[in-house]
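One protein chain is absent from this view; the other protein chains keep their places.
Which chain is which? They are A and B, in the order written, and residues in each are numbered from 1.
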């Protein structure tokens, strides 16, 4: 009895060890990306076509951008990288921390140097842009029927446009600070280096009116539905969801904050060749880019892709020259270098 | 006596070697998945790569971090108190009921435990938001003119955390109360104590071990609470766990995140030691 008991335990171990080794018969590529609608759109716009064309299966690991970076760092430390591609925000993708863990994509990009349709920076050594999105001003058309704030300085004007405000608070405060500085009269082109003191002083004035500090895109949507705010700063992708629901939401493209998502190849991943094939496929799939941004309400990195989208969708994109000139464009280098300082100042300000 | 008998009889069936083999997976899991990573994490706080107290000093010197830690401790203490005040009567009721009623109350306490913390926190959002049920009720009753700001405040964090952690307070107290023979309270009543006096002089002191255990669990869980404050709290209710996650995931400053974790762990251990001291005192009474 005693013998058989311990034998059973040993047998169980052996069995567990034997089944733990994964069967790796087919070609795959592992992509880490935020889940939900974003992942769905990537699949329908690019991955399914890619698999049909090449037979390479795309396996998606769901993780937020911050989780991706943290896990990448951990995988690098233990020397067991299991991802091939990471899809990150443009700013994070350009940070020294991430660049140390990803391949230099400069050579890859040379193949697309002649493509006139690609926007500036669509492909650089930090990877290939998949989409750009605005963080912009929205307001409730029911509560402000005679028009709402279209610039940051108007958003600050609570007399002209009364009602509760919303702003993001997801540990990445530069957008809010940049918006405050533009509201205070700084030209979008002169923003960096950010004058943090001036930004926070400007924010002091609006703070009592900020009812909702959203941490997730979902919270900003839910807050709008629940009437937690009348106007404020939200993601374009989330606003487009509310518009599709038929809500009377109005937005302003002017002075929006433009940030892209970038796909890049991870150093030491198991299927590097497949990863490059996938990114190459995406860069050449103008149709896919158009579909992806139709799904999400974003801006594709190719003018050819934009032309394939509906006129309404094109109207929602910040490509008119006078709008484009007003956009707030992040300075990757400055933001990455000053992240700890900004977060410290931001936390202290929030706690005041 | 009964416990000793069972332990010897178990030892009779399984040899020490078999017991060790059976325990091995757990020991391996504990060492590999807990001791090693936590040890490495904490080592990171003071080795970078040579020994340094730089990160610890940064945490202690900055008023921001000190304030966050103090707030965390304050909220944890308030949640513990609230959970005790709400949980003790429930535990007492549970210990007095029998049959269907007992089953019902126990289910009411346990079912939330099987529900995700996320869901329970979202439930509070639905209840307390501007157009939520509570505001709707208040307006319907004519108690308020416009909607009150109930969500994203420190009070909401207290309410939601107390709700989420309540079972952890109720169950140990219930266990302690159930272990008190009914004859003690009968004896007290027989000896001239009214219901209240007999509760204060007999039932309450005898349930102290359960109270201390419940308070300890709730306080410690509160110190490291992450999801609920993040969901229902306002920006000013920054707590220690959120701070640590910012440093670890946003800034990738792992040494500093480790230093903050080390301080939180040290604080937690101090609380455990103090509580244990109370516990042994109450046992020795």
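By our rule, contacts are C-beta pairs under 8 Å (C-beta built on N, C-alpha and C of every residue); 3 or more make two chains touch, one makes a residue touch a chain.
The rule is short, and it goes like this: contacts and distances are computed from a predicted model.
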Among "Spermidine/putrescine import ATP-binding protein PotA", "CoA transferase subunit A", "Blue-light-activated histidine kinase" or "Putative zinc-finger", UniProt-listed name of the chain not shown | "Spermidine/putrescine import ATP-binding protein PotA"
Within the entire complex, the undisplayed chain is in contact with B
Which one, B:23, B:66 or B:191, makes contact with the chain that was left out?
-> B:191
Among B:50, B:145 or B:183, the residue in touch with the chain that has been omitted = B:183
Since one chain has been left out of the picture, which residues of chain B touch it in the full complex?
-> 181, 183-184, 186-194, 197-198, 201-202, 205-206, 282, 285
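To be clear about the criterion, only the chains that are shown with their structure count from here on.
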CA centroids of chain A and chain B: separation to the nearest Å works out as 35
Which part of chain A faces chain B closely enough to touch in the complex?
-> 2, 5-6, 9-10, 66-67, 69-70, 73, 97, 169, 171-172, 211-213, 215, 222-223, 226-228, 339-340, 343-344, 347-348, 350-352
What does chain B use to touch chain A in their complex?
-> 14-15, 17-18, 21-22, 62-64, 67-68, 125, 129-132, 147, 149, 151-152, 230-231, 234-236, 238, 243, 246, 248-254
